[in-house]
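Every protein chain but one is kept in place in this view of the complex.
Now for chain A:
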């Protein structure tokens, strides 16, 4: 299972079945002449909570965006629930980085959550009571019900992140991809988000999170995917989140003391 950069680009014989929420094969994405992600294979386990971990600029977000077709790869294949991305897009919910939008945009919290229902509403469909109540439910799940009518610019960073999560929840998807949801949020928000993610997992959904805080990996996740442009390791936390793989992913950037601390925590 554990592969220390072993089979980059090697063909994978295993059959990708309908059970596999997200399978990536030989993915290379490059901005200009410099690959951000190079020949990466990834197989997300169904019903698992997976953390994508790696140093700054390791291609974590790029991997996620390529999986969603937001950036186009130089090579590689993405399959979602055993089919091409376009066929299964409705089953994926994406939570982008908070900083990627302008929060002075003239819109209310509830309107943002209703964007999660855009497929059902269609081009001209009216927002009906059932749509509203579903959107309010989702806000309630992230503890933001009282904020429904506020302009989004009035929210704190953590609250903004929870609104983004509520929008994803409204899609009622099977696979959730989150890009740094814990970056720069308060402790209360982190608790609220992790509670929602765990409830998704309990409901049999698959959750993949780009994560930067090594200290919380063992608490929050059961699977990890280590990346530094190339895949470093993939597997359960016990298998793939070790001092050795971390050293390999982060190189000299991670202090030895920190690694010791983590490996002690892992026992």
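As a working rule, a contact is a pair of C-beta atoms (placed from the backbone, for glycine too) under 8 Å apart; a residue touches a chain by one contact, two chains touch by 3 or more; residues count from 1.
Just so we're on the same page, contacts and distances are computed from a predicted model.
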Quiz item: Which listed name, "Rod shape-determining protein MreD", "Manganese transport system membrane protein MntB", "Branched-chain amino acid ABC transporter permease" or "Cytochrome C oxidase subunit IV", is the one UniProt assigns to the chain that has been left out?
Solution: "Manganese transport system membrane protein MntB"
Quiz prompt | Contact residue for the chain not shown (choose from A:24, A:37, A:63 or A:92) | solution = A:92
Self-check item: Contacting the left-out chain in the complete assembly, out of A:48, A:121, A:136 or A:183
Solution: A:121
Quiz item: Which residue among A:43, A:151 or A:247 touches the omitted chain?
Solution: A:151
Quiz item: Which listed residue (A:143, A:181 or A:235) would be found touching the missing chain in the intact complex?
Solution: A:143
Quiz item: Which residue numbers on chain A touch the omitted chain?
Solution: 65, 68-70, 86, 89-90, 92, 94, 96, 100-102, 105-108, 111-112, 115, 118-119, 121, 123-124, 143, 146-147, 151, 153-156, 159, 167, 188
